[in-house]
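What you see is part of a larger complex, with each chain still in position.
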């Protein structure tokens, strides 16, 4: 059995954090027969005076991860879930201010969107319109994300999304690049440009004294600007499109200072149909899985410091 | 090295099929500046006189899977992709009628839906409304499915969908069930009912002489009826909801004789908040992953034979 010797320790503890990950909380709010739903996946991560638990196994400073889970569910009742961001702020504040050994809390949340199922005419005639207001179908498009970090004095809110798949079937070119001895790619003057957007954006709200952004409206607007920039940019490279997407967000949303993108270039290869006596006039494509180009960059409001970590993926 | 002995063979070949699976074909149709997109995952499966290739490795009757792949892409040009069903019919007919050793072809297709990205007002003012008609975002809700089988004389078309996640936040009960010595479940008079719909439905179109259904409209209507039945059924069991969903389809869509469902009961457990001095008035739920109830059944037009295989899942 390992003897956990302490003195003269040649191996030291660095950054560490712990908590309960992926608490799947669903909150129903009833406004009479009209129900509303918030569907979140909440991960808690706490840091502070945690040397002892690593060196000796003493849990004297450890609030159990099970308790952090209970807190998520209790807070869904006590505070409701107005937005993922607001819910994360409640949680982060609680852990840092109520537990002396905890100096920093980071709450990460995934949110899944739902829309109402429209009822049938027959149903409306039979029972009166607007009757069914408790039935939902999951939208299933992108997953909304947020990360709230609090150290007892200042806030960092980084929101985002993943798995928003977009495609332009024209207005994309790729040419004029470097050629070396391993280059075989032909230049393209009309190609498909497709990607699955992973993005994070950082708010400049950092203190309780500041006016808090309207989180729901902000998200909706950021998504809209991002999609429009993708659609409206005549693209000479995915990097250019990326910059336009970020730039459109920064220019339109004063509450945001920084955006980070990770954009896989989801290749759609024009299929060679000549062996079959057919001409492929940008009509038939093979959608490839791997490998894929991976374009990642940060776009910043001039004068601001970058704070979003570089890697949104492990590949 | 194995000697592939033949005579007096004590081990025989049973049902067999082969082909290229998961051909990811994207078809763009250009109507001037307005583009249309069909995004499919096509799997080909052929059967016929294939004893030799199994017993001796002779490929004399084998059309390579690579050729079946090429055919998918060539047909996307030659025939276009009006609907997944129509495309599958072209393919199945081709393989059975052009290759003597092939007696049966089964084409399975997954289809991913896209919707247009709406352009910005600024863009509209600058360049005129309706300019960008080549930009799409993947809807990301359910995956549409179809399976076309042809044996040279009659057709079987089974369409369907998967991963359509739905939830009723009330109007669901569960009580009056059998209790044995292992029963601990409490009866519920107001619970969440949620499932991820996997469904297949069989068309009664089987011969070229019959009028072919309108595949696109049929799909849209079946999905609508299924969702409405889910929303409008006051449910005493998921089985009851399932039957209502199937029954609504059969009653409204004359082109369909049979529906098979596989419905996981995605449990949402009411969280016990009493230890924290809180009352959970059907507000806060834990969305569990595993285990889950799994409810599967076939619903049939009276007088019709069931033909859809029982298992839509391997669990």
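General observations
Chains here go by letter, A and B, matching the order in which they are written, and residues are numbered from 1 within each.
We take it that a contact is a pair of C-beta atoms (placed from the backbone, for glycine too) under 8 Å apart; a residue touches a chain by one contact, two chains touch by 3 or more.
Remember, predicted model here, so these are calculated numbers, not experimental data.
With respect to copy number, the whole complex recorded in this structure file holds 4 identical protein chains, 2 of which are shown.
What we mean here is this: only the chains that are shown with their structure count from here on.
Only residues 23-30, 35, 37, 39, 70, 73-74, 76-78, 114, 117-120, 123, 132, 134-142, 163-171, 192, 224-225, 227-228, 230-232, 268, 271, 273, 275-276, 278, 280, 282-289 of chain B touch chain A when the two sit together in their complex.
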